[in-house]
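Removed from the display is one protein chain of the complex; every other protein chain stays in position.
Chain naming follows the written order as A, B and C, and within any one chain the residues start at number 1.
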Amino acid sequence: MMLAQDAAANLSSGWFLEHAWLIAVVPGIGFFLILAVGKRIRDIKVGSLTIPGGGSMFGVASMAASLVLAAGTAYQWIQRVDSAGATHGALGSFGSSITGMLRAEGEGNYITPVVKSYTWWRQGGATFTIGSHIDGLSMIILLLVAFISTLVQIYSLEYLRGDRRYTHFFAALTLFAGGMLTMVLADNMVQIILGWEIMGLCSFMLIGHWWEDAANSRAALKAFFTVRVGDVGLLVGVSIIFFSANSFATKNGFGSGFDLQGINAWAQSGTASHTAILWGAVALFIACIGKSGQFPLHTWLPDAMAGPTPVSSLLHSSTMVVAGVYLVARIYPVFHTGLSINVAGSHFNLIAIIGGITIIIAAALAFVQTDIKKVLAYSTVSQLGYMMMGLGVGAWTPAVFHIFTHAFFKCCLFLCAGSISHSGSHHSFEMKKDMGGLRKKMPITFACWMVSTAALCGVPFFSGFFSKDEIIDNAHHAGYNVFWIIGLVGAFMTTAYMTRATYLTFFGKPRGAAAGEHDDAHGDAHDPHDLDVDDAHAVQPHAVAAHGSTTDDHAHQPVMAMARTVGDVADIHGDVDASDAEEAVHADDAHHAAEHDVHHGPHESPALITVPLVILAVLAFGSGYLNAAAFSIHKFTDWVSPIGGQFFPKIGEASGELPEAAFKWVNALPSILLVLAGFAVSAAVCISIYGDTAAPLKGITKRIAPLRWGYKFLFNKYYLDVLYEKIIVHGVAYPVSAAAYWFNQNVLDGIVNGAGKWARKSGLWIYKNVDQRVVDGTVNGSGAAARGLGSALRPVQSGKVNQYGALLFSAAAVAALVLILVNT
Amino acid sequence: MLISEFLLLGAVLFCIGVYGVIVRKNAVLVLMSIELILNSVNINLLAFSLKYNDISGQTFALYIIAVAAAEVGVGLALVLLIYRNKRNISLDELSEMKG
Amino acid sequence: MLTDHNWILTVGVFLPLAGVLIMLFIPKEEESLNKAIAIITAAVTLAVGIATMAWFKYGSDSSKLQFHVDVAWIPAIKSRYIIGLDGVSMPLYILSMVITLLVMIYSWDHIPEPGNAKAFMILMLILQTGMAGTFVAQDLILFFVFFEVVLLPMYFMIGVWGGEQRQYASLKFFLYTMFGSALMLVAFLALFFQTGAQSFSLEYLYAHSSMISTNVAVWIFAGMFVGFAVKVPMFPFHTWLPDAHTQAPTQGSVILAAILLKLGTYGFIRIAIPTLPQAAVKWAPVIGVLAVIGIIYGALGCLAQTDMKRLIAFSSVAHMGFVMLGISTLTQFGINAAVYGMVAHGLITGMLFFLAGSIKNRYHTLEIAKMGGILKRIPRLGWILGMCAMASLGLPGLAGFWGEFPAILSAYSPFHNDYVHLSQPLFRTLMVIAAIGTVLAAGYLLWMFQRVAFGEASPLIAGDVDADGNDLHAGAHAGDHAGDHLVGERGHGAVPFSVGAAGNADPHAEVHDVGIFEWIAWTPLLIGIVVLGAYPDLMFKVLNGSVTKLLAPVQALTGK
Partner (left out) sequence: MLSTLLASDVVAPFSSPKIDYHALAPELVLAGVIVAVLLADLFLEESKKWVLSTIAGFGLLAAFIPIVTLAVSGHRARSMFGGAYVVDTYSLLVKGIFLLAGYVVVLLSQNYLEEGDYYQGEYYFLLLSSILGMVMMGSSRDLVTIFVSLEFLSIPAYMLAAWRKRDLKSNEAGTKYYLLGVFASAVMLYGMSLLYGDTGTTILKGIGAKLQNGSMSPVAVLGIVFVIIGFAFKVSAVPFHNWAPDTYQGAPTPITAFLSVASKAAGFVALINLIYVAFPHGGDVFQPMIGVMAASTMTLGNVMALRQTNIVRMLAYSSISQGGFILMPLAVAGGKSSGNALTAIVTYLAVYAATNLGLFAVIIAVSRKTRSGEVSSWGGLFSYAPLLGVLATAFLASLAGIPPLGGWVAKFGAFRAVITSGTNWGYALAIVGAVNSVIAFGYYGSLMREIWMKPVPDGDTAPIRTPSSLNAALMICGGATLALGVVPGIILRFSDIIKL
């Protein structure tokens, strides 16, 4: 099915490239192993170190294995690139764009991906394939996912020790890795859908990991549901693209309209019908918005923090949520040609607009969060915004590079947060309440945090700088000044809220649990929320936040129940053994497992946690130097980015070569300055607000009306949910349900819940009035009618002979009369 | 010869008979009304038989007379039966079963 | 005649009746003996089915009618005993055998009130004959006979062994279906005479469909449409379904969902469309629209339900909507998807009804509100429920998706050839709406799962109260209350210690997780769901050829 590429002929390949599919298969096997035998395995003590049981080892092992495979693949791909004999290095310190242009002319240098494709099934004349498609992009993401998953799983060994669904957790985590890798490997859209949905499932299972608490399961439901809404776009989009591209693809030797290369080729061939490609791209982009938490479907991501921290760090910051971005990058031509809208002569790309909006919106929200994980969550959303915007403005390579770097520092940040709650704040994520001054107590965590924060803020020489700044720079270069400014503002805000978070967490006076106090009622922490928490089934984001933030406590709470009833529980959740259960019980001080005892106050986390932190921190700093335009290092561009915006060997009139900005410190200067400014301002404000006694601005948002309003505005997330609720849900629902009064009851509910409620109620209404009355009624009615007719005719059967006779004869007479008249 | 008078007579008898069947409440009277109808039929048959100079009409009439006799026999027996059980023969009383 | 094993179909169809004959001579007191014989019969029948699969010629031959028998039956009305098996009928034929066997195994310790295993089993065997026969019949009259044979047993199964309003439900089910089939019969006859009153054999009718003028054909199709649509059931003929399902005993619901509903869709594919292509093209948009209405409508209906079983029942309406959407596109793509969807829905929804039955069996209610946290009491059953819910909402990698997605896909480019074409804008709109339907599906299924399985065990599930909410052990477990108090002040609400502590005193102590017969009955279905999800080719490669063949008349349309 490959094109006969002259270039392809002398490109090197290798075992790993040929067998890349193993990368995804190994975790799959791991998953089934855990499922099958996980619960039966107990801890094995080998001398001093214990190999934890519960099947987690299968998970870690399989991840490690696929990491090795991924590494091998990456290595051989690099070989392949080099064997193509073209590198940026040779061209000295000029911008990648120039070289990009240069090589765009020589098509021979296009490095054909290694595609292995097997027929899955044939149906209705179309062939559904399954296979692996290795090029720079998939190579780097594979490596990334495998790597991060491995680290997070190791981290979880400690973090989730003694959890009652330890085994389930690792099973889901491994399955997720399998799903994500499947999607990344995919050589066709169907396989992408497959991986995509498996990820969704795992996200559901992991967010709802502690499903005893209704709030968690609701958060899980919301996440799955919101993403599912996006998936409508995926199904529709794939369908549209398939039928539009199929003939072209098959004609040019690509498998079918599902084939990624085929789609790219079709999209750039210029032969594609514009409506088809537009609608296809729109539909698919909806899916990406849903998955990557872009505005306006971002609301599920913060709630997803209800899951255990490792989940947040793996799925909801570094890997799964970039799936959307990945899809856009994967079939970039479709979006690039499909979504470029022509506003007033200047080409705008819808992607960029959405991305831009997301950056600002999310960043602003991050300011008002008191829950550290939520700060990070919103920052994730806004960083995803950067990636989208990058793709929107045509900065393909920087965007992908930002995926790469972002994964490291954001994952690291989350793990730090986890580490803090684990050992520092007694399972609380409340910065205002349970943190502060931890920098001395948890030096390693603090160090890692600082590095990652710097990276995130884009402080020069940290990885974030090289990726994010490239995006901003490219926006400027490509003439999208609006987005350039947005990018800069975003950078400023990022620094600001991160400074705030850092201050609240590590500086100032220790508060609450951080100070070693032992307080259990975290519920009290959020007065504004509790109002809603009481509200019946509010899945209002911040209502969930109230629960979400305290979730980790629940990790232990029901375990208490189990500690008392070990026998019974053991056969329900075979994986819990008494010691774990008891050690988790910190309500009564019967038993204490050493490092778990909160009464010892905050302390540094054990190695299983800190080691991954350090590794990630190192990368958070160093990963940037793969593509440090500032030092004219272009490794990443060479290995990953398609040549001159070519995603396939040219067929017909290719369009849309990507401009790439040449790096100049001058251009970088503004953002650097803004970063510093952001830091300064924010630090000052923080100290003066949260600082100790006589802080001039303490409680300012209470005192000054405009600020108070602003605060409230942000706090309620721009009243977005209410707005959705009032306008969208009500507007849509009214004609259907024709029962406005329902919505008075729903006004305070969030959109998903609101939509759910609406659907439920209108369902009820339809069921009651249409189904039972009209449709069903007609049937029963007809029955009744028949009986009624029977009764009506009853008098005819009076029992009186004469009447019978009369009837008989009159009928005869009438019949005779009529027929005579008719027939003669 | 004119046939229409006969037919007219037949028709009149028929109508009278039908009228009797419909309005008479007394079983015996109803029986007699029916006899009237039968006789109207006989008149028709005879008339036509003459018209066609065909004897089968007359045979038919004979059959009817015979059968009518049998019928009346049965009919009176039934009326008697009812009279025995109810002490009257008004047909309106005969509405045990209805609906 | 492709093979010399023609007898095997006849045997496979009528073998259950042999079992019935034997059972007739066994007193009904011999419960287990009766059950044993019934199960053995079903097992042997399935064995015959498997032999059929083994002898079935795959590949290019799969499109031909195999095991083809054609002998005189009622010469006077030109109806013959013609049976045969091709790629489309085979999966359903086998499915019916499998489901029957599993249902019977499940019945071993789940004979619903008022008992009388003998009659119950006999009815199921008769059902089996009817279902299998319908899928192999190749003669309209024969088809009609088998199609109707199914009615009475199901009527009694619902009416005798059903729930509270069983009599209403059963009668409704019967009247609906009978109404449909009466019109269907008229349509069959009309078709027969319009094609020259030569033969009821489908082969012949396919070949002579062109003899009928479009206007007439449209009317004949209308008759068939009602007949099949009631069975499917399509909106607005669906209202018998929820009642029937809710009231029917578990076994009944499973058979109903897994097989009986398929008779209708199968009828469309096997009879209505190939024999009346010109009318099919005219009706396709109607069917498509109704199908999509069904999808949304069924989903909304689900959201309205408070009873788990009724919810699953409504979900059938939605799922069959996808099947019908696939059919209405009149494309190979769509119809392949439809048949796949039929089988998948059979496995998944059948499984869901099994689960509902088992839950009812344990807790004597299916009120979703009363449930919660069954994962704590009966985790295995709970997780199976979760898996089926996921399969049902069409998660890729599980069977449901491969019926759903291609159906949606196919709606993008409905049937068109040089002369005739279906309206693309309409069907594309339908595609989008149907896709939205998948969201709703996720909505109601997960919503159900969340409320039934997640959370702390509700008093009912924990065994503190019975289905009517009476406290089962008031005052017991002083320890619990102490515990509740303790936890209460920690602000996490009550933790039902009775979950375990009640182990000895708990009246619901006997509530056990998935039992042995349940395992035997369910495992094959679960495996089926996963395998079909992972390797759809298993079925598609059997279907494809036959579907192409069945669609040939449509392809050949010239619009005149």
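Quick note on the criterion: a contact is a pair of C-beta atoms (placed from the backbone, for glycine too) under 8 Å apart; a residue touches a chain by one contact, two chains touch by 3 or more.
Worth saying up front: this structure is predicted, and the values here are computed from it rather than measured.
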item: Touching partners, among the displayed chains, of the absent chain; value: A, B, C
item: From C:Ile77, C:Ala369 or C:Ala467, residue that would touch the chain that is not displayed; value: C:Ile77
item: Option touching the unshown chain, where A:Ile44, A:Ile341, A:Ala607 or A:Ala815 are the choices; value: A:Ala815
item: Residue ranges of chain C at the interface with the undisplayed chain; value: 28, 73-77, 119, 141, 144-146, 148-149, 151-152, 155-156, 159-160, 166-167, 170-171, 174-175, 178-179, 182-183, 185-186, 189-190, 193, 197
item: Contact set of chain A toward the excluded chain (per top definition); value: 783, 786-787, 789-791, 793-794, 796-797, 799, 801, 803-805, 807-809, 811-812, 815-816, 819-820, 822-824
item: Contact set of chain B toward the excluded chain (per top definition); value: 7, 10, 14, 17, 21, 27, 30-31, 34, 37-38, 40-41, 44-45, 47-48, 51-57, 59-60, 63-64, 67, 70-71, 74-75, 77-79, 81-82, 85-86, 91, 94-98
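Keep this in mind: only the chains that are shown with their structure count from here on.
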item: Chain whose Cα mean lies nearest the overall Cα mean; value: C
item: Where chain A and chain B are represented by their mean Cα positions, the distance between them in whole Å; value: 97
item: Whole-Å gap separating chain B and chain C, where each centre is the average of the chain's CA atoms; value: 66
item: In chain A, residues with contacts to at least two other chains; value: none
item: Chain B residues counted as touching two or more neighbouring chains; value: none
item: Residue ranges of chain A touching chain C (in the complex, touch as defined); value: 119-126, 128, 190, 193-194, 196-198, 201, 204, 208, 211-214, 217-218, 220-221, 224-225, 228-229, 231-232, 235-236, 238-240, 242-243, 520-523, 553-554, 557-558, 560-562, 564-565, 567-569, 572-573, 587, 756, 759-760, 762-768, 771-772, 775-776, 779, 783
item: Residue ranges of chain B touching chain A (in the complex, touch as defined); value: 18, 21-25, 30, 91-92, 94-99
item: Contact footprint of chain B on chain A as seen in their complex; value: 794, 797-802, 805-806, 809
